[in-house]
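See below for the structure under consideration.
With one protein chain removed, the remaining protein chains of the complex are shown where they sit.
Going in written order, the chains are labelled A and B, and every chain counts its residues from 1.
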Amino acid sequence: MAVGDRGPKGAKAAPGQLAPLAPGELSAPIVVPNTLWRAANPLAYDGGRPAEITHLREFGLTDAGRRDDARWGALQIVPTRADYILDLIRANSLWPLLSGLACCAFEMMSGATSKFDMDRWGMFPFRASPRQSDVLIVAGTLTTKMSGPLIRLWEQMPEPKWCVALGDCTVSGGRYKRSYSTVQGIDRVMPVDVYIPGCPPRPEGLIYGMLQLGQLVKDQRGHWPEREIGPTVPDKI
Amino acid sequence: MPARPTRPTTRAARAETRGETRPQEPRPPEQHRSEDDPRIMLDRDVGADLYEPIPPYPTRTEREGEFYTRGDGEMFINIGPHHPATHGVLRLVLKLSGEQIVDVDPVLGYLHRGVEKICENSDYYHVIDQVDPLEYVSSLFQEWAAVLSFEKLMDVEVPRRAEYIRVLSGELLRVASHTLYMGFLALDLGGLTPILYSFIERDEIVEMLAALTGARMLFNYFRIGGVNGDLNHEFMSRLGDWMSRAARQTEANAGLLNENEIFVRRARGVGVLDRATALRFGVTGGNLRAAGVPFDIRRAHPYSIYPELDFNVPTRLEGDSLARYLIRVDEVRESIKIIDQCLHNMPDGPVMAKLPRLLRPRPGRAWGACEGPRGMLGVYTISDGSDQPFRFRIHDPSFLNLETVPTLLPGNLLADTMTIVASLDPVLGGIDK
Partner (left out) sequence: MDRTLKRRLEARLGTQIQGPIRQRHDQTEIRIQPGDVPDVLRTLHDSVDFRFEILADLAGVDTGESMQVVYHLWSETSPDWLRIIVDGISREDPRCPSATFLWTGAEWLEREAYDMFGIVFEGNRDLRRIFMPPDYTSFPLRKDFLLPDDAARSPGEGVRHVERPYAPAVVADDPAAGVRRAPAS
């Protein structure tokens, strides 16, 4: 039963079904009288006059609101959830937190400046404050002393938030695998969405990782809390 | 034409003409002073002397106790370890009286990776690789210091072509590092444009070095007895392109800041490091030369082929942040001169001495030092006859440069913090090892 296809005029509705409506006929609004709430001051809100919704009458007489826009015709699933739009918005403007710890920070900055421009995908503003950022790009070796402040930064970021591990040191400990003071991969202390290996990875690699993150965001379709986070390697290894 | 009588526009105005006015909402009494509000607790009510959040542990040393006792009207402000300044994870605890800084306690160690310990468990080739990420901005100089030390330990002579290539790549990286320094100094003071120009320069130079060494940043190019590979066409063509506009580009980049009145007024006279203080702290490099001491290891204790090259050692006498910045600009010009001479006098020959795969030097000790962009990089190696160094000690210049901060900062305003710290050019990777 397509939209706009109603039965003949005057037909009665079965219980639980939409009342059939002839094309061009306006349905009368269902008015529930207000018995639940009374304003303290009877003259407030203009004494309770009904709203003068006049502009929708003309809009309802056209079929502009009922026309199926041809743009959506190619998609099998009509996006009706606002979360999908929100995911598109988030994916195209992921604001990173300026969290450069060591050498990889320079490749992150190279990725943000003129030659390899991340601003093309909306990622230019590297926020200094975690409250304003979406992505925590951990660039550089995480040491045990710094892990406290970094986890606090992660917790201060508002949801939805993603974490990108940039460089070998954050992915797995890297060249400092046997060291006494580095954290062997930040997925020991925080959930990671995208791993970008390299020592240091080229800025193109960082951009590829960020685009993968954007794809991940769009794939979620609004289910941010149930996303899959790493490591996908079993713990025994 | 007489004005047409108009109907009042707003609903409230129409109600007024009808005679119905909206009743005024009763205003709450003036009770918004925080002193009177019982829900707000001030520090003095809680008993703030019961807890001191900085530091959370009792103070143990004399200097710590002196720093963490608060005088009248003083407060502690914590900058870092995560902050928008791009030098790395440095934490500065400032004791402020109003806007003026009374004392500073820098807290390091947020990037301590245990490189010296790892190097004690690696053979000599791996040590050169491990030592790269210390001063990641100018990693060839770390390798150079390590390699100088090892070559003295093992009595290895380096072929002349290798020396020329080392100087060439080193000076290129010095230009890149100084250009970045200028960009970061401006960024810390709030100027967002010069950093983009700096990164353009740096990306060009680093792509050149990537064609030569294979990597953009942590090169792992120097070897004991030479370098890892000879020059190639890609490197030479990129170098030629860059050299043809290097001098003019340098002047243009420097002109962004030199003629900027805000920058000059913020940097002139700020953080004056005089000659005696600089020598007492062991400061080396551009910071020492800005204080009036013409100490440059390339001239004072020459290594490699620097005795054959013609370059000046720029020295300034003021010792303030502006002098430190201008010295770096002068050094870029000198480096371009050196690169030019290297290219003209490049000899032929091998690029690496013949060495065995398994290196087992005789037991002994060696110290090698080179002049990096921030100062003297020194490496002290102790060998015990095995294929791993017994002790590998790296002396980083930024460590002592940063130690001057508690002396330079007090007396200045809060906004001068970044001027002074950025003008000293610290790189936390080297400081924290």
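Just so it is clear, contacts are C-beta pairs under 8 Å (C-beta built on N, C-alpha and C of every residue); 3 or more make two chains touch, one makes a residue touch a chain.
From a predicted model like this one, the values you see are computed outputs, not experimental measurements.
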Touch criterion as defined above, residue of B:His126, B:Arg316 or B:Arg393 at the omitted chain: B:Arg393
Among B:Ile195, B:Ala366 or B:Leu408, the residue in touch with the chain that has been omitted: B:Ala366
Hidden partner chain, touching residue among B:Gly80, B:Gly114, B:Gly191 or B:Pro350: B:Gly114
Interface residues of chain A (partner: the chain not displayed): 144-145, 147, 173, 177-181, 183-184, 188-189, 191, 224-237
Where the missing chain touches chain B, by residue: 55, 57, 60-64, 108-109, 112, 114, 116-118, 120-121, 152, 277, 279-284, 295, 300-301, 364-367, 369, 376, 378, 380, 382, 390-391, 393, 395, 399-400, 403, 407, 432-433
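As a convention for this text, only the chains that are shown with their structure count from here on.
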Contact footprint of chain A on chain B as seen in their complex: 11, 20, 22-23, 81-84, 86, 88-89, 109-115, 117-118, 121, 129-130, 133, 136-137, 195-196, 199-200, 202-203, 216-218, 428-429
Interfacial residue positions of chain A with respect to chain B in the complex: 41, 43-44, 46, 98-103, 105-107, 109-110, 113-116, 128, 140-141, 143, 145-146, 149-150, 153, 175-176, 178-182, 199-200, 202
